[in-house]
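A single protein chain has been omitted from the complex, and every remaining protein chain is retained in its original position.
For subunit A:
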Amino acid sequence: MLDTLLHNGVVRRVAQSVFTLFGVAVVVFVVLRAIPGDQITANLGTEAAALTPDQRAALESYYGLDQPLLTQFFGWLGNILTGNLGFSARAQTSVADLTLQALPVTFELAVLSILLALVIGIPLGMLSASRPNSARDATGQVVGLAGLSVPAFLLATTLTSVLASRFGFNPNGEPFARFFDDPLLNLQQMLLPSLVLGFGVAAPILRTTRTAVLEVASDDFVRTARAKGVPARRLQIRHVLRNALVPIATMTGLQFGYLLGGAVVVEQIFSIPGIGRQVLLGIQQNEYALVQSTVLVIALAFVLVNLLTDLLYRIIDPRVRAA
């Protein structure tokens, strides 16, 4: 069993992931402390100049800044291993608590966006590929280009302001509703942000689909199948698409990982209390514990998605399994 696992490189991949996470932890810890200012100046701003040495010392001990850096680093890592992500002085609650609130929101947003992106991207990509360099292909390419080049913030602000001022439709102006509390309002609130994100993600999926389908379509086995008289539709779905799925899955996994990192801008504009906004708030306030732990959670999500994508290849494409 262990031999098989080793052979499949799964253990190696997991070890790599752990190493990756440790690297992220070190980088985020160091970079945060390299930023000028600390939590005291972040909170008090220029007023911090008026603190007496004793007042500053009192605040440093309150925020735990009086500890040596190595103690802070290993203390933090040690706590994380026991599930303690630290405490947010601003929110007066544990970072784990905040993250458990924020993560499902971002997860839902990412899933909806990816679904939308797949629904738009795969059929359009296949359409484009079905007749390369035709008007149909050009249309697909233009949609792809638009998805890649229109910035999310522009699309998001335009959508909200037009819908709000013309039609009074602005579900995101209401308090955020969690799916299990109020599914109807929740889906309304998720609609625009996942459209904006999904549109952006659809573009790379569309392009990947087009390229992959074109490539597979010229493979020998497709030619053989066509010669044997397999109907066109069946040929497209069963033979071409199935074999084109590997690159599409890779691209989807990658995009999903990015989305789990929190679409900071979109979450900000639509007031979605997800993980991206949590990091942004932490950065604004120099809340070390919050930023460090949240970034680590995001990195973990990214690594897991990558692992899963890898495993998925093995299911879709037996050639990978054999390799």
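Going forward, contacts are C-beta pairs under 8 Å (C-beta built on N, C-alpha and C of every residue); 3 or more make two chains touch, one makes a residue touch a chain; residues count from 1.
The working rule: contacts and distances are computed from a predicted model.
Choosing from "Cytochrome oxidase subunit I profile domain-containing protein", "Peptide/nickel transport system substrate-binding protein", "Threonine dehydrogenase-like Zn-dependent dehydrogenase" or "MBOAT family protein", the protein name stored in UniProt for the chain missing from the display reads "Peptide/nickel transport system substrate-binding protein". Across the entire complex, the residue among A:S17, A:N84, A:Q141 or A:T211 in touch with the chain not shown is A:S17. Among A:T46, A:S149 or A:S218, the one in contact with the hidden chain is A:T46. The omitted chain makes contact with subunit A at the following residues, 13, 16-17, 19-21, 23-24, 27-28, 31-32, 35-38, 41-52, 54-56, 58-59, 62, 88-93, 98, 101, 157, 160-161, 163-165, 168-170, 172-176, 257, 261, 264, 268-271, 273, 277-281, 283-286, 291, 295, 298-299, 302-303, 306, 310.
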